[in-house]
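So that we are looking at the same thing, I have put the structure below in structure tokens.
The complex appears here minus one protein chain, its other protein chains still in place.
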Amino acid sequence: MPHRAPGSPGNSRKNHLSGTPIRYYRPTGGADIRRLIDEGFQAFNAGRLSEACRIFSEKMLDPANNTTIGLTIAGAMTPAGLGGCVIEMMDRGLVDFVIATGANFYHDLHYALNFTLRRGSPFVNDVELYEDGIIRIYDVLFPATVLLETDAYIRDFITRSRLNEAVATSEFHYRLGLDLLERYPGCEEHSVVARAARAGVPLYTSSPGDSSIGMNIAYHELMNDSKFMIDPNKDVNEVCAMVLAGQQNGCVILGGGSPKNFYLQAQPTLWEVYGIPKGGNDYFIQITTDQVVWGGLSGATPAEAVSWGKINPGVLPDTVVAYCDSTIAFPLFCEYAVGSPNGRRPRKELVHQRDRLVADLTREAKAARDKKQVETKA
Amino acid sequence: MPHRAPGSPGNSRKNHLSGTPIRYYRPTGGADIRRLIDEGFQAFNAGRLSEACRIFSEKMLDPANNTTIGLTIAGAMTPAGLGGCVIEMMDRGLVDFVIATGANFYHDLHYALNFTLRRGSPFVNDVELYEDGIIRIYDVLFPATVLLETDAYIRDFITRSRLNEAVATSEFHYRLGLDLLERYPGCEEHSVVARAARAGVPLYTSSPGDSSIGMNIAYHELMNDSKFMIDPNKDVNEVCAMVLAGQQNGCVILGGGSPKNFYLQAQPTLWEVYGIPKGGNDYFIQITTDQVVWGGLSGATPAEAVSWGKINPGVLPDTVVAYCDSTIAFPLFCEYAVGSPNGRRPRKELVHQRDRLVADLTREAKAARDKKQVETKA
Amino acid sequence: MPHRAPGSPGNSRKNHLSGTPIRYYRPTGGADIRRLIDEGFQAFNAGRLSEACRIFSEKMLDPANNTTIGLTIAGAMTPAGLGGCVIEMMDRGLVDFVIATGANFYHDLHYALNFTLRRGSPFVNDVELYEDGIIRIYDVLFPATVLLETDAYIRDFITRSRLNEAVATSEFHYRLGLDLLERYPGCEEHSVVARAARAGVPLYTSSPGDSSIGMNIAYHELMNDSKFMIDPNKDVNEVCAMVLAGQQNGCVILGGGSPKNFYLQAQPTLWEVYGIPKGGNDYFIQITTDQVVWGGLSGATPAEAVSWGKINPGVLPDTVVAYCDSTIAFPLFCEYAVGSPNGRRPRKELVHQRDRLVADLTREAKAARDKKQVETKA
Partner (left out) sequence: MPHRAPGSPGNSRKNHLSGTPIRYYRPTGGADIRRLIDEGFQAFNAGRLSEACRIFSEKMLDPANNTTIGLTIAGAMTPAGLGGCVIEMMDRGLVDFVIATGANFYHDLHYALNFTLRRGSPFVNDVELYEDGIIRIYDVLFPATVLLETDAYIRDFITRSRLNEAVATSEFHYRLGLDLLERYPGCEEHSVVARAARAGVPLYTSSPGDSSIGMNIAYHELMNDSKFMIDPNKDVNEVCAMVLAGQQNGCVILGGGSPKNFYLQAQPTLWEVYGIPKGGNDYFIQITTDQVVWGGLSGATPAEAVSWGKINPGVLPDTVVAYCDSTIAFPLFCEYAVGSPNGRRPRKELVHQRDRLVADLTREAKAARDKKQVETKA
């Protein structure tokens, strides 16, 4: 078989693209679902998911706690249509910032640009797909041209944006969202990136080179001698600053992976690197299928995080891991939250607070350094 | 419990640090082990691991193929003592470049700096550990001071290095390795970072902000107004350039996660972004415990990668996934490779070829762009 | 610590039994839940679960197909409160027979006898529980006296029943259910065993010695010289006979394990042992967290079952495996089925058809043997 690019027109023997289009489902807070979670989910992972719903809705969302809530996303959630849940949560002020793999933001753009991803099957012949120019993400199928046209939009945006310096991923995604809002009015109903810009929710990627977005930024540097790049330092410091500013801190972790680690390292950065005794998270909710016994961070328990200062030693009852595919558990979780008495909060709109919060961090960190130097001399 | 930094001296009620020190075990190619893998590992994942050993030793290492081999590492492999396997593989020319989570390089520094990590148990009281200033990575235990002193070394190195610009992670790790070799002679026997510098193996991190190394670089920018940062674009382009230059390409994936994705996106970057019809990988070996049915990239099969152009459609027989904890399977795999007739190759020392290879990539990409523009006009 | 029986009164340091009582939740067919499954569960395991719901409700329950439906249960579903789903499904004629581990029927008796199991946590000190006489099933907690009193009821029933011969587990469970209905009127609302007797649904256990029920039957033989025993042959032949009689055949497999195998071996028994060309299952639904790559039967796919003649080669589109904890997926599945237009069927009441069906099997098997002997001679 000759080397060539998939995506070329092929003579498709089967109509792989006949499945129902995937749409961003929006949770509405159904009472039946809340009853099932309260009364029917009693033990094992159903019990854990029920606990997670109650900790989130009754404690993390309690106005008195004013919890700063980070959502981290690993796994292909936007291709699976979960973006609608994220939109609803951001719009209602239920999550304050998001850390995701680049792929989740990249594939979100397909929805913004009105391309169609379709329900399919994981049991298909990938050599046929390759020959027919069809891309597969587990059981989600779409033409390779969707990638090429999304890439073209990204490169066009980068050129138009005149970005020519090192920026945080939050800044890049914010500008990208504004561009989408301007060019594709109404797309904030079916794009996380666009809605985040509208709702003031900063979006971070812990592995900025590691997605088609990163690939296109790298193209721009190589081919156009651009000085535009992602500065991971800015991301690290912004997330630290937001966590430092939280009255209480909590997270909802979907999957695990690099986004989980990136969120959880904020507190260790504060004490270990900046010498600021902030303490760890007050709440920790994870929905994952990874297992502690495999030894990876994705599967690491809240207990292990205590030894690192990532989670406050006294709050283990307010931490919970539900082992379940996020595509099942996260919509249920969002339905419960949306339907709860605390189902809407004032939005923090942290994207506009970043400079102020980083300045606060800098001040505290320098004070800690000065204090330590005085102590060392004394 | 008051907020404070763990790592403070505590009144340890138990001696959590009484376990055997973890050392970098070096595979020697034992004949008994090779016999077990050939004759005793016949079916199920034992069969897969046996296949992986043979594909690697007989095909990927076949001098006629001159395969460019990338090793990707997720999961805390250096804390578990697997660094010795990586050192042996680099030294013998059996891997040409490495992509790992930052944590693997960070914790490798403890060995270089002669700190001791110890065998422990995952069933310990983390609140006690927190109070005693002991850090836990699953069942690996060490004092929090190991973190603080390793951080101090990193910050000191950054200052001494006079790095004040945006660089690739390969460049940063190379310079770090040279510093270790100079300051801690002999440490290349027990440090992956040091040995990589000696052996000319580039080390990449796909999530540069996401580890204690990234945290300390971020500190330097915030506190010292440094211009030193990681440029993810350079990493993307260097890896693409090395893959493009390979006569044949193959990978050994430990775990999955962001390092896996970063490696596998090189071929899609070439065709999708740069318009260069390189084709996909010729060989693909993964050792993981993640599962395809959870839908994440870590568990995605070689077949799925075909639809993306990451793996050549004709080579599925030369792809294999063995489902096993890397701490068990990777030492067995290395023993087999080291003991094989192809157990040593000339080293490619790609760290010194990076500029040349990126220039080649730039040339080919520009030629592809020009050709496309001509076609579009025609 | 001296050897003694747990369950002795202890000086409980903590009130482990303060959790909410676990009750048998009954699905009601909520419209919100059906909408979520139809519109929100689009890909990955949510997509699979959605498919499973539609295959079951639209095809397996289609009156035209008159599918004989077996439900198999592994994992501690009755302790987790899932018995209410099973009761609802049996009552509505949506499952025709059940194969479960003995533990599921044993722990169901606690509900019949009005003992209380409670929600707890998996993170408790088991040595404390042991000393306090508390039994733990993952996160379900109850006093050891519940075991002792349930055992006493079983032994008392066995004595009263005057059973003194070898019987099928279906017969034993049927008589047990009748006894419960008589002694504890109304218990069919909170006991699978009692409701099955009322609804005429035969209950089988593939590993009859392997549960507290089996232990107490064994006691009776050893201590009272009883001739009462379970005859596994009868179970094998009854299940074969019911499958043989099905117009169409289908199953819902929760978990996997020995109950899955016991159900699926019916078709191979027919062709391989009895020489009757019945063909395999027409529908196959499994909810499990076990994985095909571990090689066990619990994780084996419908495809693999084709090679054994367990599933018809043409029906793979009507087979689906959803990877999810049954405590989450099964209530959702039942809600969908109960709320569907086919949410009630005439009950087959197979417990009363067993003799007739086994006679039919015997006749066909003998005819097949005679035909084969004629062919062999010819």
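Note that the chains take the letters A, B and C in the order they are written out, and that residue 1 is the start of every chain.
In this text, a residue touches a chain if its C-beta (ideal position, glycine included) is under 8 Å from a C-beta of that chain, and two chains touch if they have at least 3 such contacts.
Just so we're clear, the structure is a prediction, and the values are computed from it rather than from any experiment.
Peer 1: For the chain not shown, which residue from C:S170, C:Q265 or C:S340 touches it across the whole complex?
Peer 2: C:Q265
Peer 1: Using the touch definition from the top, which of C:G19, C:G177 or C:P208 touches the missing chain?
Peer 2: Result: among the candidates, C:P208 touches the missing chain.
Peer 1: Residues on chain B that touch the omitted chain in the whole complex?
Peer 2: Here the touching residues of chain B are 20, 22-23, 25, 27-28, 30-33, 35-36, 39-47, 49, 76, 79-81, 84, 119, 123, 138-140, 289, 303, 316, 323-325, 327-329, 331-332, 335.
Peer 1: What is the set of chain A residues that contact the non-displayed chain in the whole complex?
Peer 2: 43-45, 291, 293-295, 321, 323
Peer 1: For chain C, which residues lie in contact with the unshown chain of the complex?
Peer 2: These residues touch the chain not displayed: 1, 3-7, 74-76, 80, 101, 103, 122, 126-127, 129-131, 134-139, 147-148, 151, 166, 206-212, 214-223, 229-237, 240, 255, 257-258, 261-262, 265, 268-269, 271-275, 277-279, 289-298, 300, 303-304, 306-309, 312-314, 316, 325, 327, 358, 361-362, 365-366, 369.
In this text, only the chains that are shown with their structure count from here on.
Peer 1: Since chain A and chain B are copies that touch, just let me know if over half of their interface numbering is common to both, same, or not, different.
Peer 2: Result for this pair: same.
Peer 1: Please name the chain that ends up farthest from chain C once chain centres are defined by their CA atoms averaged.
Peer 2: B
Peer 1: Can you name the chain whose C-alpha mean lies closest to the mean of all the C-alpha atoms?
Peer 2: A
Peer 1: So, what's the distance in Å between the C-alpha centres of chain C and chain B?
Peer 2: 47
Peer 1: What whole-Å value do you get for the distance between chain A and chain B if each is reduced to the mean of its CA atoms?
Peer 2: Taking the mean C-alpha position of each chain, the two centres sit 24 Å apart.
Peer 1: Out of chain B, which residues touch more than one other chain, so two or more?
Peer 2: Only 291, 293-295 qualify.
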